[in-house]
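For this depiction, one protein chain was excluded, whereas all remaining protein chains were kept in their positions.
Per-chain numbering from 1; labels A and B assigned in written order.
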Amino acid sequence: MSTPSYRRIAAAQLRRDLALVWARRGDALQPVLFAVMVASLFPLALGAEPGKLAPLAAGIVWVCVLLAGVLGLDALYRSDAEDGGLEQMLLSPAPLALLVAVRVLVHWLTTALPVILIAPLLAEMLALERSLLPVLMASLLLGSPLLSLVGAVIAALTVGLRRSGMLLPLLVMPLYVPVLVFGAGSVAAAAQGLDHGGALLLLAGGGILALVFAPLAAAAALRIAHS
Amino acid sequence: MNALLLWFHRTGSPPHFDRFTARWMPWCFGLAVVLLIVGSWGALFMVPADYKQGEVFRILYIHVPAAWSAMFIFVAMAVQAFIALVWRIKACETLAVASAPVGAVFAAITLITGSIWGRPTWGTWWEWDPRLTSMLVMFFLYLGVIALHNAIEDRRAAARAACFLALVGVVNVPVVHFSVHWWNSLHQGETIQLLSAESRMHYSMLWPLLLTTLATKFWYLGSLLQRARVLNLENESAQPWARALAAESR
Partner (left out) sequence: MEHLHPWFIAAAFGVSAVLLVADAVLPRIKFQSLLRGILLRERRQPNPEHPTP
């Protein structure tokens, strides 16, 4: 039997990963709760005057989304590494990059997207100026795939490390700096009345590059880490 | 061409690698130390004080070479990592991994001397401008390469993973610089003319900088060779040549 078409491979992987997420659907709420809790820490720490929080609001939301994503990265390959599914993926005749891409898509849909959907709630908690919310949402929608894709590459390098602890977040943070700068920066630009389109376009461009190269890089990293 | 290839293959084999690194390391370090002493002495006592900044600008003579080296070493590490991963050359894996701590040291020196220099000149220990921020991120990337290499048990896999991370990092460094520069020009903060003296430097002020810069390059070579020797021994500690080396060192 010849190798099935890419579409069928992707669909099969998609079904499998979605089923796995559904089996542990209780866990899916955790990134959302984490983001809400971290966002709540800031008014508690800084004092709740709207005047003080509002200029920081977009940045804080971005950091919450980023941190929630970072904490969820370890789960990307962990269950497969533990039960041998990873070996199956490595041995499969299907292109590993495609399998990884689907895995990252499911991961983004189930961990990043829910947090983005409650971002308006976070923004409201932090007294973000209402007119800036569309820019914030656009930046999150364009930036979070980048975070997931780049994170997938680094998570692939640390797969199989038993006591990795904080290593994965530490490795991934410096790589997230440009995404954060452009993402939160776009809202800051809009707040000052400057053109924010440039930052958003850069995020979009970066996202497209990552979409093409990150699955390939992650596949290479998986082979390196697993050999 | 054959002789060169032969030399290349011979030096790559662990026992020869050990002898090669042991032989050249002291010379590199020695030259670096001499250049460093002469250059520093020139920087501290021979060069006249700066018109605007006074004496404290002398920190430039250690800060700037350290910054250049931190950046140069990252690129060198990435090149070695690329060769190691693409052509699967074990010696290059070792060299790439050995470069990371040296680069981290120079990045730390850059950050610390820069901070010390900044306090009397800008009035603050730190600024979030593009150069400082990208150097800080580069320092974190160096630490990441080191940490990843230490975290993986299998030494070959650890070296390859560290090489991969170094390649990812080298792409990120200019991206960070560009992004923070955009953010800074957006916010139109104070433009920091840190090295306004540099471009208009007269030769009488320039020569210690050339010496200290050369010193840091030779220091990198010496430290690289020494650390590569350690990694080589660590990887091959069960081999007969390693046991012989241990026996004769007693």
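Methods note: a contact is a pair of C-beta atoms (placed from the backbone, for glycine too) under 8 Å apart; a residue touches a chain by one contact, two chains touch by 3 or more.
Keep in mind the model is a prediction, meaning the values are calculated, not measured.
Asker: List the displayed chains that the omitted chain touches in the full complex.
Answerer: Within the full complex, the chain left out of view touches B.
Asker: Among the options B:Leu6, B:Leu206 or B:Ala246, which residue touches the chain absent from this view?
Answerer: B:Ala246
Asker: Touching the absent chain: which residues on chain B qualify?
Answerer: So the residues of chain B touching the missing chain come out as 29, 36, 40, 44, 54-56, 58-59, 62-63, 66, 101-102, 105, 108-109, 112-113, 116-117, 119-120, 219, 222-223, 226-227, 229-230, 233-234, 237, 240-247, 249-250.
Going forward, only the chains that are shown with their structure count from here on.
Asker: How many Å are there between the centre of chain A and the centre of chain B, using C-alpha atoms for each centre?
Answerer: Distance between chain centres: 32 Å.
Asker: Over in the complex, which chain B residues touch chain A? Could you list them?
Answerer: Within the complex, chain B contacts chain A at residues 85, 133, 137, 140-141, 143-144, 147-148, 151-152, 156-157, 160-161, 164-165, 168-169, 172, 175-176, 178-180, 182-183, 186-187.
Asker: Could you please specify the touching residues of chain A with respect to chain B in the complex?
Answerer: Residue list for chain A touching chain B: 153-154, 157-158, 161, 164, 167, 170-171, 173-175, 177-178, 181-182, 185, 188-189, 192, 194, 198-199, 217, 220-221, 224-225, 227.
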